[in-house]
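A single protein chain has been removed from this complex, and every other one stays in its place.
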Amino acid sequence: MSDFTPNEMMTIAASRALTSSDVCFVGIGAPSAACNVARLTHAPDITLIYESGTIGTAPDVLPLSIGDGELCDTALTTVSVPEMFRYWLQGGRITIGFLGAAQLDKYGNINTTVIGDYHKPKTRLPGGGGAPEIATSSQEVYITMAQSKRGMVEKIDFYTSFGHGDGGDHRKRLGIETKGPTLLITDLAIWKPDPETKEFTVVSMHPGVTREMVQETCGWQVKFADNVEETPPPTELELKTLRDLKARTDAAHKGK
Amino acid sequence: MSDFTPNEMMTIAASRALTSSDVCFVGIGAPSAACNVARLTHAPDITLIYESGTIGTAPDVLPLSIGDGELCDTALTTVSVPEMFRYWLQGGRITIGFLGAAQLDKYGNINTTVIGDYHKPKTRLPGGGGAPEIATSSQEVYITMAQSKRGMVEKIDFYTSFGHGDGGDHRKRLGIETKGPTLLITDLAIWKPDPETKEFTVVSMHPGVTREMVQETCGWQVKFADNVEETPPPTELELKTLRDLKARTDAAHKGK
Amino acid sequence: MAHFIPLEQAVRENLKDGDTVAFEGFTHLIPTAAVHEAIRQGFKDLTLVRMTPDLIYDQMVGMGMVKKMIFSYVGNPGVGLLRRVRDSVENGWPREVEIEEHSHAAMANAYEAGAAGLPLAVFRGYRGAGLAEVNPNIKSITCPFTGEKLAAVPAVRPDVTFIHAQKADKKGNVLIEGIIGIQKEAVLAAKRAVVTVEEVVDDFSDAHPNLCILPHWTITAIAVVPGGAHPSYTHGYYVRDNASYLEWDQVAADRDRFRAWMEENVIKAKPEDFAARVEKLRVAK
Partner (left out) sequence: MAHFIPLEQAVRENLKDGDTVAFEGFTHLIPTAAVHEAIRQGFKDLTLVRMTPDLIYDQMVGMGMVKKMIFSYVGNPGVGLLRRVRDSVENGWPREVEIEEHSHAAMANAYEAGAAGLPLAVFRGYRGAGLAEVNPNIKSITCPFTGEKLAAVPAVRPDVTFIHAQKADKKGNVLIEGIIGIQKEAVLAAKRAVVTVEEVVDDFSDAHPNLCILPHWTITAIAVVPGGAHPSYTHGYYVRDNASYLEWDQVAADRDRFRAWMEENVIKAKPEDFAARVEKLRVAK
């Protein structure tokens, strides 16, 4: 399979990080696509949870919102929203919290609240929703987003959800016992936090991507691992699965 | 209808205190019988709630426990036990908490925990179960028990659930905003708390009962209202309803 | 005790200028018809509470009815931003709206605490989160057993909650199924509760014992409004009108277009119009 877009590569690379034994709290957008591609390919027994209360869903099309009817129709069970946040997220049962970001810094801190000052914002974004506690109660956090200088910045305008803060043991110092962001998948590369500093470091670049391309679309000085691998390109099955899913989704959302 | 037992009179007098608009948290034993007689006679729309989570039950036989299957089979809905105690009792939705007592004092304080010292009890009783919070979260509390000097005492051995404490505004001083015990129905009389002192005062005696009989079976000096009425005897319908209910219940509990 | 009355009357009798009001529905069962009736009746200075404000709060903010919003996600789910809310926050048009912003976990716990009659909700949250610095209603308590510091937020206790549900029975008991969201808590936390339903059935005696049923004595008024959740959906009745959510992004982008749309689709419309809007979205029973 030769022809694929950077976004397709991103979704597929993200899907590969998930396993059948994961219990994944799914954000809308790229995370949702990645989780469902994983479920439809190598991780058929993965448990997908959306914050609307649907546990173990297997939607045939991607939901537009976190509460589309199909999530409930295909779920093992659907619980109330307070129960979702208390027993399932806060209870420590989520292995992977999968988030997107409007702004991200090199320590995995995320902003989806405002651009500019909180009280006089230049742009008012939707805000955190479930993210502040997904970021601290999930056992690990994966982040996925397309690279851009506006999105990947030296300093985010607002700490919607906490990653590694200023790096190092900042989480531990705040009493947060979960691992936080352990993986960043962009349209160009796969990043993991440095074990000590917790700064995101490129460990793999997607086929055809250069170090310059990664740096040009990133607002901070990029660190590369000693040994940067090349991400295996999408397999035929992965690409077909993703494209079929997107096609079904587009048809469904455009209405009749 | 001429012939009835003091216990039957007690249950029927208690049933009359309930109305179709009550939401009643039902204790087992005499309270359960009274509540169901009310439902089967003059208060068909009363909502009976048992702490097992059954809301709006209408059992054909009296349950032996608070969680018999019939309570669920005939309920409007059955919720979890945490929800029962949080949303329904603590939420302030119960109009009447209906309790029995092993020991009772004149201020409506109840002991069902121990006879003797708590740490070295002479008799270990079952304890409070739901009663401590039924007594403080229900809008009002009704109590029913057969009179005896062992049961109705000057000083109870343990405050399983709080009535009016030492009387007067003791509830208010503890930050309890509900009314507490407003009615005591025994096999001999109907008692209401004095508006000021909160001491239970006999307001009605059952047919054939004398002041001496009331005093002889009560461990504290009994106060009588200026105008003590005579409790109307059971009607034919009331007595038949109660006896049919008891007969169905006995047959069911003795098993096959 | 639930009364069955027309929606116009239910809104008029239960909502007042200055009220704190929740129109709840977590993506599913959003009470759009009730909001449109509130818009037609022209209430002012409302404090709106909701986890996910979405289109209906965008509409009320855009119509200038709102003094304050308490929320946790102010987007058009899956589509993007709420443009009328943005215009208010960024430009003060048509008026400035005070905001009290929380996380979903905080709001869910705050409704739960309201339903449970508590003054506060306690949970593990907001660690390292910027909201804790800008929202003075985020405080903490210390666990007397472990010393752990936990987040505390005030319970949500609306003057009135509006929800949409599948059905009522003749006594006024209300059944909600599918994604039940926060509706039970929103009703039980409120002083008054108004429910729009798709239909009325004789009774729920055939229903499974553990479904989400609100007893009639927890509800103030019920109005029968088929389709009343459109463009949201009602599990078992009609599907979500995703195209309308996408369309709203265009409508709300421009002040004039927004006003024209509201005039045409809300001010000049009636609760009975909702049935036709879901006709093509109905699912086989």
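What to note about this one:
Labels for the chains are A, B and C, by order of writing; each one numbers its residues from 1.
Assume a residue touches a chain if its C-beta (ideal position, glycine included) is under 8 Å from a C-beta of that chain, and two chains touch if they have at least 3 such contacts.
Keep in mind it's a predicted model, so treat the numbers as computed, not measured.
Within the full complex, the chain left out of the display is in contact with A, B, C. Only one of B:68, B:199 or B:238 touches the chain withheld from this view, namely B:68. Screening B:8, B:22 or B:51 against the full complex identifies B:51 as the residue touching the chain left out.
One chain of the complex is left out; on chain B, the residues touching it are 28-29, 51-54, 63-69, 71-72, 78-82, 84-86, 89-90, 113, 118-119, 121-133, 135-137, 158-162, 165, 170-171, 174-176, 252-256. With the whole complex as reference, residues 21, 23, 47, 55-56, 72-73, 75-79, 86-87, 90-93, 137 of chain A touch the missing chain.
Counting over the whole complex, chain C has residues 116-120, 122-124, 137, 139-146, 148, 150, 152, 154, 177-178, 180, 208-212, 235 touching the chain that is not drawn.
The rule is simple: only the chains that are shown with their structure count from here on.
Between the contact lists of chain B and chain C, the overlap is empty. When every pair of chains is scored by its C-beta contact pairs, the maximum goes to A-C. Each chain gets a centre from the mean of its Cα atoms; for chain B and chain C, those two points are 40 Å apart. Computed from the mean C-alpha positions, the centre of chain A lies at a distance of 57 Å from the centre of chain B. Within chain C, residues 112, 184-185, 212 each touch two or more of the remaining chains. Within chain B, contacts with two or more other chains are made by no residue at all.
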